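For this view, one protein chain was removed and the others were kept in their places.
The first chain written gets the first letter, and so on, giving A, B and C; residue counts start at 1 in each chain.
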Amino acid sequence: MPLSPEQLAAIDEQRAGSQPTRRAVAPALEEILYQPIELLDHGLIRVIDYMGDDNAVVQAARVSYGRGTKKVTEDQGLIHYLMRHRHSTPFEMCEIKFHVKMPIFVARQWIRHRTANVNEYSARYSILDREFYIPSPENLAAQSSVNRQGRGNVLEGAEAQRVLDLLKRDSTQVYDHYVEMLNENEAGEPADPSRPGLARELARMNLSLNFYTQWYWKIDLHNFMHFLSLRADPHAQYEIRVYADAMIDVLKRWVPLCYEAFVQHRLGAATLSKNALSVVKRRLAGENVTQESSGMGKREWLELQALLETK
Amino acid sequence: MPLSPEQLAAIDEQRAGSQPTRRAVAPALEEILYQPIELLDHGLIRVIDYMGDDNAVVQAARVSYGRGTKKVTEDQGLIHYLMRHRHSTPFEMCEIKFHVKMPIFVARQWIRHRTANVNEYSARYSILDREFYIPSPENLAAQSSVNRQGRGNVLEGAEAQRVLDLLKRDSTQVYDHYVEMLNENEAGEPADPSRPGLARELARMNLSLNFYTQWYWKIDLHNFMHFLSLRADPHAQYEIRVYADAMIDVLKRWVPLCYEAFVQHRLGAATLSKNALSVVKRRLAGENVTQESSGMGKREWLELQALLETK
Amino acid sequence: MPLSPEQLAAIDEQRAGSQPTRRAVAPALEEILYQPIELLDHGLIRVIDYMGDDNAVVQAARVSYGRGTKKVTEDQGLIHYLMRHRHSTPFEMCEIKFHVKMPIFVARQWIRHRTANVNEYSARYSILDREFYIPSPENLAAQSSVNRQGRGNVLEGAEAQRVLDLLKRDSTQVYDHYVEMLNENEAGEPADPSRPGLARELARMNLSLNFYTQWYWKIDLHNFMHFLSLRADPHAQYEIRVYADAMIDVLKRWVPLCYEAFVQHRLGAATLSKNALSVVKRRLAGENVTQESSGMGKREWLELQALLETK
Partner (left out) sequence: MPLSPEQLAAIDEQRAGSQPTRRAVAPALEEILYQPIELLDHGLIRVIDYMGDDNAVVQAARVSYGRGTKKVTEDQGLIHYLMRHRHSTPFEMCEIKFHVKMPIFVARQWIRHRTANVNEYSARYSILDREFYIPSPENLAAQSSVNRQGRGNVLEGAEAQRVLDLLKRDSTQVYDHYVEMLNENEAGEPADPSRPGLARELARMNLSLNFYTQWYWKIDLHNFMHFLSLRADPHAQYEIRVYADAMIDVLKRWVPLCYEAFVQHRLGAATLSKNALSVVKRRLAGENVTQESSGMGKREWLELQALLETK
């Protein structure tokens, strides 16, 4: 369980407060505000704040003095139109802020998305907790033999056990030594007064990439959906995908109309290259197209077949 | 008066609504939410939405589960520290959204600040109103004779009148012709059915740069303060400075502690170059430094004198 | 003809210089370096500088110590792979810089692309030339009656002449008055010494949006291709599309392999929504799908039909 009683109390205190506002309010998101959604073995996301709702997208698109439209169906139509035609600026007019706790190797992928605001817990100033990620057995995948970046079958039996043992033992040991080098007690004083402690900014380098870090992360709706489309993708690493998947549920609570348009025009959509489009047209015209006559490479060809065959 | 009765009614309707929220609320900003603050002859700003308050900066800096601090004085101390040491990421954790109406030449300066979200009213799709900026007589400045980008004395009498006449007459005429070329009535149909209208995206090119445009503009607190420090500066053009000045009042309502730190460490602060710093030290040590012995150019030297002489 | 003899001489001087470099060189781009490519009636683009070539994309993708690959076909394969899978960071490793001269209303659309560096000629400091855009007769389009943002038929005869007369007359007049208000001769002194001139930063507001401005514009290859895909699109306004089209030729000279992948996976590609993809699959399976059974709105349905019917 990732949260201490003090942390839970602080969350409850924030959730208990309620004040009137003239701003747009997203009721389904208010329900879960501040609440931890637990992920992996020690990770979490919490929605800390948000700005705007579905109608705010419409309002901005219209540069209007009031709501912008009268009916939900108008909002819906416009939102689909904007999403379909990649008019991204109205979606940038909503914003969401999360508290995220994740393994450092996940944070390193995450931070590549530059169009967001980040404030990370600093191991230069503070001491990290003894929390590290150990995959659950069903996620202990072998290297794929066909795809350099992919996962193959799940390790089993003694193999799995051996890997888990190595990960746990090394994580435990590097943390023990981290603490020993720091030589600090809870009050920030030397645990062993007879010797100095290593600077925190140096000691942290002994921790491994499965240790948990945390940050506040804020992003606008357009870039949030872009992040989700990349990180909820089957090609994304499992350990970041669980975060993206949980955030898609948040998206649905926050802006249900945008969520629906996102599923229609991003998550469930596909881009056909010039050659792929030509293959589709020729097949619709009754031609039997082969890879050779398609002008496509083998890998792209197989991906197209897979796309068109899926139910 | 820039607002129509319909627009005022739409604003009143939005102001009348109030819902409970668990989010941070800035009471003094809620007071003026959606309300137009009129600027220049037809311009305005309105706060449309915001995210976070002073404490949200602290919370993010601490990556905390709750408020982050217990006392306002702690918040204050930390905010000053962050501002002084240019730790900008916690300030990026708050966001504000405005509806702004301003002359196009002001919008062209404004848009150079790229770290913001903008959705502008489109003259490709819609027809602009007959609203153009005419400076008030006290702002009708002559070109400075000493500074290529500055203003000199105010024009007076016949000179002023001549300029005002030219501006008004040309603005009126280009709008008349804009309307004539469009040939559209209020329903979007040909005003004169015997002839076609020019495409809106073309007709707009006849309008001059003093016509008003409007947009929704959203920015995080850090970049907002950066914008204000540049545009509330005496070197900024008067017509954009009035917007920045009005926004500083908004800043004060929204995040009073950040405002105070902003005045202390940005607005009222000064950067001394290496040479300027050396001059100050030498003067403090009793030396009588001249421009020649300062290593500074004449203009920088005069600026330093002015800085140190101001009360 | 947009260039003065002095400007042409300055360009020739730069083109005449040649120095050895160890950097990647794109020979076909060197050929046209600094040369003006004339567009519209007074506009131009010139390539001022560039960084990298096709191989630099590969090198960055491989984080390699040398070229990264041995053969052009390997470069080609990797570039297509990266483009297809939207791995954008390697394309960000090349950069190009242009000098662009365009009407102000085009500049206003252009500047919305925020991921670029811009330095614009300032009418606060300097005086703009008497150069304004007048559409050629074949581009004098009527407002589309079916599409709020589109162009319809071309205006003809007296209608066209009337519009051209209005545009020319108003442009000439606002510039005459601009000069009169400035009251400056070429040396920057009062043309009429008996009266002061209006500040440049004010006088410019009398100019209309078809006046030409110019800037230096620098962008990385990834964002350049994104810009081109949006602005070379048939939905883009004609007056900016001519710039994008000319820049696509530059792209081809600079990075021929990236250009080819860009045409394949961006310019000639199409995105199918979830519903559209489902329609394609059902049609490939022999089903006769109608709009009603497609789940698509009428406009999206028509767009899909058009896409699939095009040769």
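One rule holds in what follows: contacts are C-beta pairs under 8 Å (C-beta built on N, C-alpha and C of every residue); 3 or more make two chains touch, one makes a residue touch a chain.
All of these numbers come straight from a predicted model, not from anything done at the bench.
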Contact partner of the left-out chain, one of C:P90, C:P103 or C:P196: C:P90
Sole contact to the chain not displayed, among A:A9, A:A28 or A:L166: A:L166
From A:L182, A:C258 or A:L304, residue that would touch the chain that is not displayed: A:L182
Given A:A28, A:I111, A:L284 or A:L302, the one touching the chain that is not displayed: A:I111
Chain not shown, touching residues in chain C: 3, 6-7, 9-11, 13-15, 17-25, 30, 33-34, 48-52, 56, 59-61, 63-67, 89-90, 92-93, 95, 97, 99, 117-121, 214-216, 218, 220
Positions on chain B contacted by the hidden chain, ascending: 77, 80-81, 84-86, 89, 112, 230, 235, 263-265, 267-277, 280-281, 283-284, 297, 299-300, 307-308, 310
Missing-chain contacts mapped onto chain A: 103-105, 108, 111-112, 114-115, 118, 122, 124-125, 133, 135, 140-144, 148-153, 155, 159, 163, 166-167, 170-171, 173-174, 177, 180-182, 184, 195-202, 204-210, 237
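The working rule: only the chains that are shown with their structure count from here on.
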Rotation angle (°) superposing Cα atoms of chain A on chain B, nearest 5: 180
Residue-number overlap at the chain A/chain C interface, same or different (half cut): same
Rounded Å distance, chain B centre to chain C centre (Cα mean): 28
Euclidean distance of C-alpha centroids - chain A vs chain C, Å: 34
Overlap residues in chain A, where contacts from two or more other chains coincide: 89
